[in-house]
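Provided herewith is a single structure, encoded as structure tokens, for subsequent inquiry.
Only one protein chain is missing from this complex, and each of the others stays in its spot.
So, subunit A:
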């Protein structure tokens, strides 16, 4: 295929090439079939979830937000149905990101760029914008003709353009609008937004997301995937020979010829390829590439070329899936007359699944067993220990009690370490001096200054470990923290 060219025969000098290239506009043609139906369905689900989720309610009791999914930035809380997370529990998000990344790897090792082709917001919104464009301006050929036309624009054409951009902007505006609803009580914010009572920051964010949606889905489109997104590069490095990718089965397709000629040659008993060079796969491609050139970085593997080719194959009476999810191994096996083999379960997919199961399982376990009462203790650093006039030694601690539950708690504090310690919480006159009891309001933290004194006769010689036990005296829920009791 590659033949050597004598450099002297090549055109010289001005063929250095441009420093930059203009975008070649893509005009994807409409197509119907299995993968198009899958894409419509997934688009409906993804957009439906995104736009409607903020309106789903969840009862958390009086005084707590009733929105199922809410990122409450002012109060530093994240609500997801029955889960409420505090900022210090951000590791759940880390876990979520690990699971998401490995799930992406798993998808990639099973079916190539499933994420890119079906689920990525860039794909979903671009697909939606193309649908609007097609509805208003017509299919591929009409749009190409209209764009190429040099005639002065008529009112009809102008109104088409205005209508298209208006609908695009409306979708983009709704996208930004839905975004801000995740950060505030949705029904209240909608009311405020329409009466122009909402905070400026809400309008600013809607503006930002309207702009990005409009630009990315209306103009940048496949260029986001080609130039901006790191995933095509990463996935190219992660894929292996068993991964199924949208593939042109050149073993079946080559040599390309016309329908008529193919029929004639077949009649003579000759080997002919099924590809009739109809360019339908190119016409429907949202990234404007030719899948028959083999795996390409630009290909988002949306499967629309499979639909396009299947339709043609059906028409000319040849078997479907000249383009399909496949890999080079099977192409070679078929060329050698062997049956194709598919290895979904292999070391790579098992390891990825195991990581997902392990991280996911660990997250669910810790989430299910996490305590809604917690205590952190920080020893005073300056001074670490104070000698009192009777010779006893006092250490001071900053104790932070966390009550993550939806009700107030009465907490008793016990200390274990020094013999017969005396305890005092600054600012609290407890009725039980040896066991201070503090009330922590629902869903909040309390920071206390706790003084622990070891009587002179029990002075520790050196630093000894000390353990603080806190217990909800009503429910018996307990938590503890360790630190040191330091002798001067």
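Please note the rule applied: contacts are C-beta pairs under 8 Å (C-beta built on N, C-alpha and C of every residue); 3 or more make two chains touch, one makes a residue touch a chain; residues count from 1.
The definition used in the following text is that contacts and distances are computed from a predicted model.
The listed options are "Cbb3-type cytochrome c oxidase subunit", "ABC-type spermidine/putrescine transport system permease subunit I", "ABC transporter ATP-binding protein" or "N-methylhydantoinase A/oxoprolinase/acetone carboxylase beta subunit", and the UniProt record of the chain not shown names that protein "Cbb3-type cytochrome c oxidase subunit". The chain not shown here is touched by just one of A:270, A:382 or A:432, and that residue is A:382. When the full complex is taken into account, the listed residue touching the unshown chain is A:451, out of A:238, A:412 or A:451. Within the complete assembly, residues 2, 4-5, 7-8, 10-13, 15-23, 223, 227, 380-383, 386-391, 394, 396, 424, 426-427, 449, 451, 456 of subunit A touch the chain that is not shown.
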